[in-house]
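There's a structure below that I have some questions on.
Only a single protein chain was left out; the remaining protein chains are all shown in position.
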Amino acid sequence: MRRAVGALLRKDLLVELRTKEAVPAMALFSISTFVVFHFGLDRSSLDGSLAAGVLWVTLLFAAVLGINRLFVAEVEQGGFDGFLLAPVDRTSLLVAKVLALLAFLVLVQLIAVPAFAFLLLGPSPWQALPELLAVLALADIGLAVIGTLVSAIAIRTRARDLIVPILLLPLLIPLVLAAAQATAPLLALDGAGPLPERWLAILAIYDGVFGLIAYAIFDFLLED
Amino acid sequence: MTDLALELRGLGRRYGERPALQDVTLKLEHGATLVVFGPNGAGKTTLLRVLAGLLRPHAGDVRVLGARLPDEGWRARGRVGLLTHEPLLYRELSARENLRFHARLHGVAPQRVDEVLEAVALRVRADDPIAELSRGMVQRAAVARAILHDPALLLLDEPLANLDPAAAAVLEPLIGRSSGRTRVVTSHDPAGGLAEGDVALGLRGGRVALLAPVAEIDERRVRELYA
Partner (left out) sequence: MTYGKGLRPLAALTALTLTAAFALVFFFAPLDADQGFVQKIFYVHVPIGIVALVGFMAGGVFAIQHLRTRDPRHDLRSYVAIHIAIVLALGTLVTGSIWAKASWGSWWVWQEPMLVSFLIVFLLYACYTPLRFSIEDRERQARYASVFAIVAGAFVPLNFAAVRMAEAYIHPRTFATTGGGLPGDMLITFLVALAGVGLLFVTLWKYEMASKNATFKLRALRRALAGDELAPARRSAAPTL
């Protein structure tokens, strides 16, 4: 299992390094969205729940781009067949794809979150950085798990770039809600409030439940 | 347990309502070659994909290398090599990177990658992305992938199509008759195909239209399949 996950993950990162398809597009899209929000809201600086909402909606939409492309090479270049011929546990593909998507999300956020702080955020992002990172980490895991699952469902449909967003957004509403609620007090104008732990708990439960479900049913998406 | 390489009894497979294979029954011994003829859409590719464990059989008793499909598919996986019209290689990665990836998946030693690259005469271009290779070179890389883990059964879908004679000569000892491997080969070329095989299978509309040792049939019987 570890060997197969390692091989798959290495391959995915290598392909991304060569093609630079997902991460740069996602990062660029995030920054453009911040600019759009600036004009759409006609605000030069955001704080509190509005800042949290803009940040999370942007990160969510950027994630959709990467999720759309996650399995494209597997279908178009025979990756699924090549993988299924090998004597390895099929769950290793799920784990590898979740880790790859997680890596993409973290790379994008390394650009997008500082850009957000620079362009739109009123209060200093430093006032609650560790808490913010904790929220980002928990939300990213959920995004990666559900994103991988939805991507795997949509990839074999004829209208995958339509199916991904319409399936993904409702499934991620509780996640965005929890992440935004947890982030809002961290970005308050008059100093960071305490991190609402219940929202971290919701995020953790969300990650756990969907992680288990994905583990249980992913195999059924592979066989023919 | 049986010591036959292939043992199919009443194999059937549908796509939706449309039957792609019906009631295919045959046996193949280790070391022998089954050559499969049939017009396009006769079920040749479906047969190979079922034997490779990529498609579930819907009916019948199917044993590949002693493992009953689909329940025991994991026992045959990794012992079958598949060469299809698609190379099953990532275009952005080089032949070497693709083979290393498959070597890790199959638990094959990394030295074996250099060995097969040498064998398919692709050492010089081994570090160029697959997308930049010619069709013949891609096919050679695909052969390298198919034999990388030294499979006990080779499934070849028109392996020599689009290859020039020189490339075909390079691949002959690896996947040809002289390789001594157990093979299932599809072919559109009656004369060439019969020379390749020990047993000939003719498919028509997903059904067995011809099944006999090659010694007992001539080209005319094969051509009738396409009429």
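As written, the chain order gives the labels A and B, with residue 1 at the start of each chain.
Following the convention adopted for this analysis, a residue touches a chain if its C-beta (ideal position, glycine included) is under 8 Å from a C-beta of that chain, and two chains touch if they have at least 3 such contacts.
These figures come from a predicted structure and were not determined experimentally.
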{"item": "Displayed chains contacting the withheld chain", "value": "A, B"}
{"item": "Touching the absent chain when the full complex is considered, from A:130, A:170 or A:194", "value": "A:170"}
{"item": "Of A:110, A:133, A:189 or A:217, the one touching the omitted chain in the full complex", "value": "A:217"}
{"item": "Residues from chain A at the interface with the omitted partner, ascending", "value": "149, 153, 156-159, 162-163, 166-167, 169-171, 173-174, 177-178, 181, 196, 198, 202, 205-206, 209-210, 213, 217, 220-221, 223-224"}
{"item": "For chain B, the residues touching the chain missing from this view", "value": "15-18"}
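Definition applied: only the chains that are shown with their structure count from here on.
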{"item": "Chain A and chain B: spacing of chain centres that average the CA atoms, whole Å", "value": "40"}
{"item": "Footprint of chain A on chain B - complex, ascending", "value": "52-56, 70, 74, 77-80, 82, 84, 86-93, 97, 101-102, 104-107, 129, 145"}
{"item": "Chain A - residues contacting chain B, complex", "value": "3-4, 6-8, 10-11, 14-15, 18-19, 73, 77-79, 81-88, 223-224"}
